[in-house]
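A single protein chain has been omitted; all remaining protein chains appear in their positions.
Chain IDs A, B and C follow the sequence of writing; residue 1 opens each chain.
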C-alpha cells in the first residue's frame, strides 16, 4: 500500500464537515489541515486530540510543501481565486460544485490545471452513488446501444432559494449526472429553458430544460419547487435497451428494460427515410443489485486515484465547466423567452479540457 | 321521463361500434340508423332483430325528419362536410375527435352550429371518466385555488403511427382534459413544441409542449412513444391545494394534497415583488372515492342533456377547436425549431363559439 | 391440422357463456351444443345462424356419438351425477371448480375417469394465466431450487357470500395455483385453519390457512373479505432464488430475486444440525416478460391437447380433488378450534389418480 495523500479542507461551513469526515475515514487520505476565516469553526471541525492543523490563512496553508491537495468548500464566488492559488502552489484541487460562479472563470481554472498537469476535480457527489455508477457502466459498456433520449424529473416541495432560481438550485444534479453517464459527456447542440413563477417569487420556481443532442437524440429536465409529490426519476432510452432510475424506490432503484421499437432499415424511394415497418421487443426487465456504499467515500477515493494514476478525475474540471456552460445558456434562453441558445463556451475548448491528461 | 332522442351513427369502422353500443344502452337514446359506405359492415353493426335502419347514403339518412342527431365516426378529413350537411338538415352533431383536419374547417363547423342553434359536441371521451369529472369539479369549485401549473406525462411504448406524429396521436388527450378542467378552457398565450426523432422515423416520436398561461401559470405536456415504462400522470398545482392524477393506480387515481408554498404578501421597496418570507403547509392528503361508471355512457348522456337543455355540451365544438388550434400551433413551432407561437385562430372567435348558447 | 373436437356446454348461467365463447374462438374445438333446463337461456347462448344444438336433456345430449366432450358449468352439487353420466357415455369431461361438493364424490369421479381412460379436467382458470404458467416453468425447471415457503395473500373488500365462507370462496384460487406450481402438487402434512367473524355474519370473513409441507417447508394463505386495500400477492421462497407474484402490478407481475440466506453445511457435533455460519446473497432481480394471452383460451387448448395426447390435463381431476380435500380439512380444523388436521382423503388414492394416464 502506498502512503496516504495529505489534504486540507478549505471552508468549515455546511459542506466542509462532510468532506472532512470522508477524508478522515478514507485509507487513501490523511486530513492535514482545516482552513476557515472563522478559526473557532475550523477548530471545532478539526476536533481535539487529532494532529490536524488549523489556520485562517490560505497563504500559510499552501506554503506547506507536504500538502498534496486542497478541497474547496467556500462560496462559489471565491472558488476561482483559491483554486488558482492552490494550483500555482502545485496542489491538486477538488472544488465543491458549482465549479465557479461564471463559465469564463471556470474555464480559466480548467486551463490552469491542464497547464500545470494537476488534477482539478468537481465534487459532483451524485455521480458516485452506486446507481449512477452502474448507469455509467451500462451505457459505456454498450448495454443500452445508442442513447436516444434522456428524460429527468426532479420535483418536490422545495425551499424557494433567496439567491438562485430552480434551474441553478436543482438542475446541476441532473446535468452533472447526464454528463457523467454519456460516453462523450453532455454537449448539447443548443439549450432552451422555459420557467414559470406563478407565485410571483421573483424567479423561476418551475423549470423545463430542453437539450437537443447529436443524431436526433434529446435530453430534457424538469425541475420544480412547487410539486407536492416527490419524484426523482431519470429515463435513458437506448437503441437496444432502456433504463429507468427511480431514486426514491430503494427496493428497485434501477430497472433495465429489454424493450424497444425497431424500425425496418429499408430505404424507401431512394430517400433517406426508414420504412414504416415497426416492430416491438417486449423482453424481460432486469434490476441489478447495487452495493450500499456512500457516494462521498467513492468520490474521495476517485480523487486519490486520479492523482496517483496521473489522469483526469471522472468528474473533472471540464465536467464542472460543461454544467456551468449549460446553466448559463439556460439563463440566457430564459431571459430571451425560451429560444434555443448555443453554448457560449467554445466546444473545442471544453473538449480539449475534458481530454487533458495530467 | 321524456321520450328518447333518435340518433344515427355514421361510420361503422373502429370507433362507431363503441358509440352504437353506448347509444343502444342509454335510456336517453334510441339508435335509429347506421350509415356506412360498406353496407355489410353497417348491417353487422346494426345486428339482427333490431329496428335499426341501414344505409350507405347520408342524404337519405338526413332526410329522416324523426332523426334528432348524428354521431360522426368517419375519417377526420370528412368531418367538415358531413357535419355541415347534418347541421343544415337541423340535426345535432357529435364528432369523433379531432373535430376536423384543420382549425379553419373546424371553426366553420362551430360557427354553423352556433348560427343554427344546434349542439355541436366533440367526443373527448377522457373528459367523462370519473377521475377527470372529479378534477373539474374540484378545480371549478375552488378547492385548488388558482391553478399555478399543470404537468402532464403520457408515455409508453407506442405504435409509431403512419400518418401523424406523437403530438397529434397522444397530446389531444392531455389538451382536451386540461381544456375541460380549467374554468376558462385552455387558452395559452403561446405554444412551444420540441420533438425528437432519434430512430429516424420521419416524425417526432418524443414531444414536449410548453403552454404559458395567464398570470405566470404554465402547462407542460410530455408525450413519448419510446418509453419502456408507462406513465399517465397529471399534476395540477394550485395556490391552495395540489392534485395528482395517476391513471395507472386504480386504487388511488386522484390525490389532493393540502400542501404548498406560501409567500408573504408584504410589498418590498414599493415594488411589485413579494417578500422572501416563504412558509410551507404540509397538510393531509385526501383521495376521493370515484364511481365505476363508463366514460362513453356519461358522454352520450351529456349529449342528450345539452340538446334538451338547449345549452352547449361540456366538450362542445369550441373545445375541439381549441385543441386543434394548439396542435396546429405546435406543428408550426416544431417546424420553426421550437420557438413560441401565438395561436392563429382568433381567441375572440373561439371564446364567442365557446359561449354560444343553442 | 387434425379435425376439431366437438364439445357441449352444460349450464348456460354465469360461467357457461365464458366457456362457450372460448370454445367457439378456439381452433381446437367446435361448439356443438348447449344444454340447460332453461331452454330460452340455452338458445340465447347458442345464438342465431349458428349450427349449435340446443337441448334441455342431458340424456339426449350424451346420445350423440359425434360428441367428444362436455363442459359442466352447473351448480357444484350436480357435478357428480352429470360427470358420471358423461364418462359412462364415453365423453371427456371438463368441470367448473369446485370439482364436486364433497371430497368423496369428487374421488369417485376421478376413479371413474381413470377406469374409463377419459380425461377429467378441473377448470382452475387462474393456472392458465401467463404469470402462473411462468411460475410453474421456473419452479419445475429448478430456477428456485427447493421450495422453502409459500405465502399467499388474497384480500379485498368482497361480497359476503350467502352460502360459503371466505375459505371456500377465495382460497380455491390460492390452493389450485400452489398445487399447479409445486412439482408434486400440494400435499400438506396437515391443515390448520383459523377464521374470524367480527361482523357476526354467521361465517368466517377472514381466514388464515397453514399448510406444513415436507422437509420443513410451509405454505400459508390469508384470505379476507373485509380489507379496504386490495392485495393479491404470492411469495415463493426457494433455496436458490425467490419469486414474488404481484397480480395487481401489470407492469411487473413477476419478480425473481437472486437473493437468499445460505447456511453453512458443516455438521455440528455429529448432529444433523447445520452450523450457524449464515451468509447472504443480494443479487439481481429479474422480471420475465409475459405474453398477453387469455387464460381461458389456454385452458381449452390444454383440454384438447390432453385428449389428443391421451394424457392427464395439467389441472386434472386429481388437482381438483386435492383442493377439495384441503378445503374440507380446513372446515374440520375451523370447527375444532384451529388444530392441525390430517387430510382425510387417502394420499395414495390422490396420487394414483394424479398419475393415471388416459
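To be clear about the criterion, a residue touches a chain if its C-beta (ideal position, glycine included) is under 8 Å from a C-beta of that chain, and two chains touch if they have at least 3 such contacts.
Quick caveat: nothing in here was measured; it's all calculated off a predicted structure.
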item: Which of C:84, C:220 or C:311 contacts the chain that the document leaves out; value: C:220
item: Chain not shown, touching residues in subunit B; value: 252, 255, 258-259, 282-289
item: Contact set of subunit A toward the excluded chain (per top definition); value: 48, 229-230, 248, 251
item: Subunit C residues that touch the omitted chain in the full complex; value: 146, 148-149, 151, 155, 157, 159-160, 162, 192, 194, 196-202, 205-206, 208, 210, 212, 215-218, 220, 222, 224-229, 235, 237, 239, 242, 244, 255, 257, 259-261, 263, 272-274, 276, 278, 280, 282, 337-340
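Assume only the chains that are shown with their structure count from here on.
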item: Farthest chain (mean CA position) relative to subunit C; value: A
item: For subunit A paired with subunit B, centre-to-centre distance based on mean C-alpha positions, whole Å; value: 41
item: Separation of mean Cα positions, subunit C and subunit B [Å, integer]; value: 45
item: Overlap residues in subunit A, where contacts from two or more other chains coincide; value: 259, 282
